[in-house]
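In this view, the complex is presented without one of its protein chains, the others remaining in place.
For chain A:
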Amino acid sequence: MPPPVVTGISPKEGPPGTRVTIRGEFLGNKQSDIIGVSICGCDCLLSAEWKSPNKIIARSGPGKGRGDIIITTLTGGTGTSTVQFRGYHEAVGPLKESAVWVEEVQSIGWGSTKSIQLDDPLGLSLEANENKFPEDDLQEMFPGCNGDLSSENFSPCWFLLQNHSNSSFDDLRAGLAFLRRKVDSHQEGQLSFLKGNVSAVMEQLEVLEALQVAFQKDVESFGLDRTEKIVEAIKECRNEGKMLFDGVLKGREKADRTRNALGVLHRFKFLFTLPTAIQRKSDYDAIISDYSRAQNLFGKTEVKLFKDVLTEVRLKVAEIKEELKKKLHTMPSSLDNQKKIIRNLVQLEYEGDPGWEGITVRMNFIMEQLNACHSFYSEQIASVKPKSGKRDKNSQDKQAAINCRVECIEDLCDIISILIPDLWSLGQSYFSGELSTKFDQNKLDEFKAGVENCLKEMCRLVREVAGKGLTGSWPNCLQVVRAVLVALKHIPHDTILALVQFFRIECVKNILLTTAEQTKRLVDKEDWVLIHDSTHGTITHLPSLFEKLFNDSLSILKESALKLGPKEAELFSNPAMKSEVNEHAHAIFNNYIQCLDTLSDINDDEQSMSVSQLAFPTFRTSLSHTLNWEDRVLACISNCRYSCEVTVPRMEKTWNEAELPSLDLSKPTSDLRSLKSRLTACYIENRTDPLVGTVEPSMYIGQFEWEADFTPVGVRPYANEIIANVLVVHAQVERRCGWLKEEVLTEVVETVAEELSRLMLCVSHMSRAGAIQATLDITAVEHALAKYTTTQARNFFSEALDAIPALDEESKKTVDKLLAEYKKKMYMQLLPFEAKSNS
């Protein structure tokens, strides 16, 4: 940027301090560009105010005379100026109107030397010579000179131009002659002076004489002392003068006072606005700082006005104090707000300990809140209860009550999480002296105890509420309580830690209890949808339902109670706890076994049904609703085995993998096994009894007699019926529980054999034909059931055969022939028994 050029100045002259507008070019682009402003050689940078690149406003300095205006900018350097400013010092006389009061001391001399003009050295009149020739031009023409006669730099030309620019040449010539005469007279001495002025001297003598005569005359008429009159005149003059100036002086005094008052008013404006500010209660901080300022400035003032205002202010401040105190004691209030109030109170010299008061208020508030919350929910719960009229509504009401409790616990926790940190922080501020109060170190313990009390009260209430039962909501509540721990991270919270521990334990217990409860209810969940499992036969959903239930509960536990939060202790450190948990676990399994047991119970109606079905076997197994008892028992047996072998070990593993006390499930496993055996026995019994029961009636159907004579043509229907019935059982077991086939069928066969032997032993007389027939029947049965014939059964069969009278060769042949025929005929029917080994 080019150097600045000043081309305009407004105004172009003035006393020091004149506000001048400087115009020109390249005067910088912002305030900070200007690094120098000099007017008449005086540095005026401080007052310079940048307006635009063409305009700066500044105040002139004390420089006197004409001078350049030089602006220096950061980028343009030192500039030049085409215009000039003239500084002058204003001399103000007592009669001149002036905008500022000029101290009299300075103006002694009454209008400076300028007004008392010496006689003109040229002896010319000074008519109309008031600076008619512009001083600026003179300065330009005669730089460094002036027109002051007494000055070293006196310039005659200046003087003439200044004082006699209007005098005619003749006048000036006369003046020169006069001056010369004067100079000459000085040089010639007194005598020549007298000589040259004889006429004048004579004239003077004459005048003196006349004067003496006049004086004599005066003495005659007025007496000797003539000063009297003069004194009087002077006195009068003085009075006159006084009167004349009295006004001015009074005016000045008044102006002074007004100015003073204005100054004071202005300077202490805040004091007078303070009462209204307080009235408005806009900003306490501002009011308080003004108040303390006022206290400092006027606290010991003797000025009535200030005193009055201050009293008013003090009254108002007292009101404020009262109000602030009220506010301090009003809850809820934000921490910052409270701190501010406390600080304000301290600043207002509140009697007492506002910090501690704030703390107490807060503590009490927390206690109140806790209890209010508790009683609110107590009422709520109480209002839920009486409504319960019917039984099914009861559980609903129960749940509603639990929900209420959970909400209550949540609210209690919230109160603590939100309010305690604030309280603690307030305490810290108090004890660290941050609240600018004097604090009582002894109160530290009291404070800690107070906080502890709040926590304890909260724990007490929570325990009380929780003690009434939360069932499934324990994990929820545990989470809520744990959240408090997080909120109180920086505050001693052992109490809460203990509460968390309590909740964890309760949580574990309750979940296990609930699981046991739910296990019991699995009975209703059984849908009898049969699922075929190649190794375990036909099972139902029950085992997996149970497993899922169990696993779900465990994962809830894992997510809640078993998860170790920071600082939380091991749950099962004490043995009592361990065994209690184990008991709960066993209860679950017992319930499961119970459940299986219940499901396999015989229903009387169905029992009779199953008997009839024996005669007409229908295989409607897949229809779950109409599933008959045998199918159900078989499913239960399979379930038992499946549970034993698959799900229970898996559950044990899951349990032990969780952070739970190790669990030994051998007892439930063996219980399951024995249930399985019991059910199997039951099944066999139920299957065999009707089967065996029909043998005798069938054998003697149609008045059949063993002693009668007839020609045996083949195996009799009763034997076929036996085989068919065993086939039915076989088919059922094979379908449902392949692995049970052996056990069931051998048992059945044994019973059948026993029955046959009993029946044979009971026959007293047997014809030859009867013998042939009996041998054929029993051998056929034995042959058919050979696969499942145990030694015991074989013995029975032998017993039966032994009971038959011995056969001759002929008869034996007949038997063999018929048997061969029978075997051929029955081959297909008997195939299922052969498939035994395949399954």
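General observations
The rule we apply is simple: a residue touches a chain if its C-beta (ideal position, glycine included) is under 8 Å from a C-beta of that chain, and two chains touch if they have at least 3 such contacts; residues count from 1.
In this text, contacts and distances are computed from a predicted model.
Think of the chain that is not pictured: of "Superoxide dismutase [Mn], mitochondrial", "RING-14 protein-like protein", "Dynactin subunit 6" or "small monomeric GTPase", UniProt labels it "small monomeric GTPase". If you put the hidden chain back, the residue from A:Asp43, A:Asp137 or A:Glu517 that touches it is A:Asp137. Contact with the omitted chain, checked across A:Thr82, A:Ser289, A:Ser555 or A:Gln829, is made by A:Thr82.
Looking at chain A, the residues touching the absent chain are 7-14, 21, 23, 54, 82-84, 127, 131-132, 134, 136-137, 143, 166, 168.
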